[in-house]
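One chain of protein is taken out of this complex; the other chains stay put.
What follows is chain A.
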Amino acid sequence: MSKVKTGMGRRSFIKNVSLAGGGLLIGFNWLACKRSAEESGSEVALEMPDEWFEINGYLKIGDNGVVTIFSPNPEIGQNVKTAMPMLVAEELDVDWNNVIVEQAPLNTDIFSRQIAGGSQSIRQSWEPLRMAGATARQMLIMAAAKEWDVPVSELSVEKGIITHAGSDRSIGYGEIAKAAAQVDVPEEVVLKENNNFKIIGTSRKNVDAKKIVTGQPLFGLDVHRDDMLIAMIVQPPAFGMQFKSMDADEVKDMPGIKDVFVINTYPDDMEREWSDTTSFPKLVAVVGDSTWQVMQAKKALKVEWDLKPELVEEIEILEKSQALRDSGGLENSEIHRTIMNEVASEKSEMIRKDGDPEKAFKNAARVIERTYSCPFLAHNCMEPMNFFANVTDEKAELLGPIQTPEFAEKSISKRFGMDLENIDIQMTRMGGGFGRRLYGNFLVEAAVISHKVGAPVKLVYSREDDMTNGVYRPAYQVTYKAALDVNNNLTAFHVNAGGVGESPLFANRFPAGAIDNYLAESWITDSQISIGAFRAPRSNFIAGAEQSFLDELAEEMGQDPIQFRLDMLKRAGNNPVGENNDYDPARYAGVLELVRDKAGWESSNASSGKGVAAYYCHDSYVAQVLEMDLKDNEPVINKVTCAVDCGIVVNPDAAINMVEGGTIDGIGHALYSELTFEDGVTQQSNFDSYRLIRHREAPKKIDVHFVENGIDPTGLGEPPFPPVQGALANALYKATGKRIYRQPFFPEIGTESKEIKT
């Protein structure tokens, strides 16, 4: 039994009235009016109540017992819109069939960390959301106790019905909600023991599923208002170029076109948030009546562009300041490679050192060295960037897909000199996020355009705009070196990692802590291409590289790859090297042991086309075994077995869906995807040239197993994505006899290995 301080006062109640009462700014049907029996899974169709009673900022209860729970965090497909309300409903002790879920708007008075990022939504809200439910439950019980004049301790609750066994009386939440709303908020509440959970740990369907499969308006691109105009942007054709001049006269006369003008999204003197990342602060906006008309005008517009002068600017990226130096020229992917090799060999900075790696390498009987690399990636959310904005001198209404509404609100405040209270930001369901929508440049662009034309606008990026005006996962490169003694013991380990604008190194993760002599170094090359977080930032490359190297190392040492890792983890657990190791060796070993068992690893170890990998990120542990073969030089992935330790699994079937998706996503990007540059121009701008994994290439089967350990939930959206790339590389080696060191892997199959074995 855990007692928690509620920290909730009248303020969260008072604040909630405006939130629940109206607040919805657009003629857009957000409210679930009535749910069919089939959808809710219950036999009785739920009617909407006549009256709602606000209990606290997280929920309101209708006079018929229907409960509306506000889901605070942005929904990007990670299914928090179902899982977060489940946490509230659990402690509220309500029938899930009587729950309606609504997306909460940005409200920093009530909610904290309304962000979709870092796989943290469930982890960070595990206590606050259950507390919100428990507080409401307690207030309902207190109201019933007062009404019946009996002690609170004699009351029990099941599925929204409060019972006093002593007098054989019961009352529904709907009937007592009005009185409960007047009860003083308790200062402390008791949360359930895990073994008393009735909703957490049971599979509940996606609350938006019915709307999704019937095509109801849910997404930002679906927003419509009668007086709304459509806006699109025209951006420089290359990174390193900027606006010079345009001739818009003819285009302004095209059918349906209202205006064409230059916008400065981020003036030089504006203090930018880390989320205001863009390489193109100055754009041309085309505004008109309909999307197709604006698309035609955009094509017809004649704009001249100039090379940008050299500049140096400091941008806060994910709370870590780093200088992005503009090289002043137009960048090339091949030149990126050359520069990365130069910088890696000359300018590395030591991040961690244990023992005496120099001496160990000098005395080694054998040194194994391998270099791995990956290209830039575009996020390619299926729903291109877009936002609705209605901005005047006095206030800003914003509605659309954003992973970081709180930062966007600050950006709007600074851009327009507007008080936060005059800015209203609401989130639509998002057609994917993957990190791209952490960077809200498109939201600010929409606001600037609306303000300038003096009308509500919906800004729409074309797919080409979306892909060529990205905040990309950059190209990375890492070199691993291992020293072996005459008895084939691993005596030293060296990792030297970097990339274009950012290094993927995690110096304190495994195998740090398991090797006496360890050296981790990092480097960065300059670039003017906007980069940022992409699903499992930095892990999304280094996990696969590291796990490929460990696989090769195990083979060179004549050891089974799983046992090799387990032995190292045993060392890291029993007698760790260094003090800052940021993983739990026992949990790490746990997923490896589970996947070994579930994939039947030992019984078929000799079979071809089987690769294993394991990784720790976002506080969770994932191990995967991938089985494949080649058919006409095309990889056919027969099965992936996944073992996941993310603590308590809130919504098991949805969690399995997430692991399946992350697995397919990881395989797809490692095999097929890349964004390349020539003279600053992205060489891929749509899905005819940028390859994403498709139905035929997906694994035939994915088995997902969770470790049951009762630990509070940790991340799940990102952790399955990185390690499967290593499992794939290792399986490819078994299937083809060739190690592939460069992503994407697919073009490398059937070519000569680019690395020379030492």
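The criterion applied here is as follows: a contact is a pair of C-beta atoms (placed from the backbone, for glycine too) under 8 Å apart; a residue touches a chain by one contact, two chains touch by 3 or more; residues count from 1.
Just so we're on the same page, contacts and distances are computed from a predicted model.
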* To do: Out of "(2Fe-2S)-binding protein", "HTH gntR-type domain-containing protein", "NADH-quinone oxidoreductase subunit J" or "Phosphoribosylformylglycinamidine synthase subunit PurL", flag the one the UniProt entry gives for the chain missing from this complex.
  => "(2Fe-2S)-binding protein"
* To do: Specify the residue from the set A:Glu54, A:Asp95, A:Asp208 or A:Glu674 that touches the hidden chain.
  => A:Asp208
* Would you indicate which residue among A:Ile412, A:Ile693 or A:Ala735 is in contact with the undisplayed chain? => A:Ile693
* Asked: Which listed residue, A:Asp63, A:Glu127, A:Glu147 or A:Asp222, touches the chain dropped from view?
  -> A:Asp222
* Structure fact -> Answer key for A:Met350, A:Ala365 or A:Met382 versus the chain not shown reads A:Met382
* Please pick, from A:Pro105, A:Pro456, A:Pro561 or A:Gly662, the residue that touches the omitted chain in the full complex. => A:Gly662
* Structure fact -> Where chain A meets the left-out chain, the residues are 36, 38-39, 76-79, 203, 205-206, 208-210, 212-219, 221-222, 224, 230, 255, 290-293, 296, 380-384, 429-434, 462-463, 653-654, 657-658, 660-665, 668, 686-688, 692-696, 698-702
